[in-house]
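What you see is the complex with one protein chain gone and the rest in place.
Let's turn to chain A:
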Amino acid sequence: MAATKASKEQKYDRQLRLWGDHGQEELENAHVCLINSTASGTELLKNLVLPGIGSFTIVDGHKVSGEDVGNNFFLSNHSIGRNRAQAATELLQELNTDVSGNFVEESPDQLLDNDPEFFHRFTLVIGVQLPESTCLRLGSVLWNANVPFLVCRTYGLVGYMRLVVKEHTVIESHPDNALEDLRLDQPFAELKSHIQSYDLEGMGKKDHGHTPWIIIVAKYLEKWFSEHNSQLPKNYKEKEAFKQLIRQGILKNEKGTPEDEENFEEAIKNVNTALNPTKVISSGVDDIFNGEQCNDITSQTPAFWLMTRAVREFVQNDGSGNLPVRGSIPDMIADSEKFINLQNVYREKAMQDASVVSKHVEALLQSVGKVCGPYSCILRCCSLSSACSMDSADGEMVLYLMLRSVDRFYQQHSRYPGVYNYQVEEDISKLKLCVNSLLQEYSLNVNVKDDYIHEFCRYGAAEPHTVASFLGGSAAQEAIKIITRQFVPFNNTFIYNAMSQTTATFQL
């Protein structure tokens, strides 16, 4: 048993460094459902099986065809004529013995007709190359059952993903470029007294050159406050003046030339960001604090909302309008002792704040009749902001409209445009009618060039492997984000254009 655990740690080492042991545990407890094991689906699943997803079930009523084998790494020509779910499960299962693979030889429509609750057991359902009608039926069942639904599609040189989930909360968002939370504009008591323990003027040369820049900025800020009515340097001119003030503090040798004090240079360099006022509450966080789920705490309230409410209590009662201190500081030029002591001041404050939030959680739980065990709750303030990217590029939006139009074509003609060579020309005008009716129905004043209509007929609903693989990689990581609740998933429609190697995300 210990041997298997050790070898799993070795095997998964490179990914454990990204989502940690707790993330891995979530992954290993998950059971995902893939509908349709075409190339897009098997590539996606491969990227879940390799990192050790707990189990998967493929639902597919199709038989393997010659063209299926041609673009799919997980179907062999020996399986032509056999059920596609079974054939794909075999070769996917073989990738990783830690994972358990299952298959159902039925179409999703059959399951929806006879046993829609089949889908309730899954952590996540992924639908690949589904006709619109099936998507809508499935979407509604999964929405009501609170099962996240990821729709994926490769159509010629276009990749498409849509995430359908009522609510997804992320606690560990791992923001890439978060600003530091240093509280220099309003130092908490412990930080204040720590700063006071330094006497820059009275220090020896060695100590002076190894004092952390945070202390230096804090000290000179005190000076500045006394001369500027406790106002932070606001504009470029004032910030430059403040930097000069610090520069004057650099020790000079007997000849009067400034010494090489890198810590002071660091202080000057960091003035611009260090003096940002401690952000009280961003509008995103405000929305969450005023949300219904946050206000009405019941015994059914999920952990995320309990903690959010507790943080809100903290902000209103204990934090003087501020979120709990984050507790981390960047590395900087300093001797070990000074750095560690300063780091501990921030860390201890963060732990203190976290335990106050913890007490609020306990109180909330008690108020709804639940008991809680001891647990630590260190929230990063950035994780409370909701992810919402509106990146609309004309090129990709047109592709989205074309995808909706070919769906319309399929509804009318029970096939996709241009599948056979002889169809390409005649389907162009038919597809154009679908495009126009779509635009009319949604009152969209968009001009879709004929070139795109021709191109989508040319695609013949092909699923070239490289495009399917790109989509499979993208989609798999989004699936992992949903399962591990780490990192922020896309919201909610993604288009990949392999012709220009560009992508866009829309919120629709």
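Here is the rule we use: contacts are C-beta pairs under 8 Å (C-beta built on N, C-alpha and C of every residue); 3 or more make two chains touch, one makes a residue touch a chain; residues count from 1.
Throughout what follows, contacts and distances are computed from a predicted model.
Trainee: The complex has one chain missing from view, so what does its UniProt entry call it, picking from "Cysteine desulfurase", "Geranylgeranyl transferase type-2 subunit alpha", "NEDD8-activating enzyme E1 catalytic subunit" or "ATP synthase subunit b"?
Mentor: Not shown, but named in UniProt as "NEDD8-activating enzyme E1 catalytic subunit".
Trainee: Looking at A:116, A:131, A:291 or A:460, which residue reaches the missing chain?
Mentor: Among A:116, A:131, A:291 or A:460, only A:460 touches the chain that is not shown.
Trainee: For the chain that's not shown, point to the residue among A:69, A:112, A:297 or A:401 touching it.
Mentor: Checking the options A:69, A:112, A:297 or A:401, the one contacting the hidden chain is A:69.
Trainee: Touching the missing chain, which residues of chain A?
Mentor: 7, 10-18, 31, 39, 43, 46-47, 50-52, 55, 57, 65-67, 69-73, 76-80, 86, 89-91, 93-95, 100-106, 110-111, 114-115, 118, 156-157, 173-176, 210, 331-332, 334-337, 339-340, 343, 387, 389, 418, 421, 424, 450-451, 454-455, 458-460, 462-467, 469-470, 472-474, 476-478, 480, 487-491, 494, 498-503, 505
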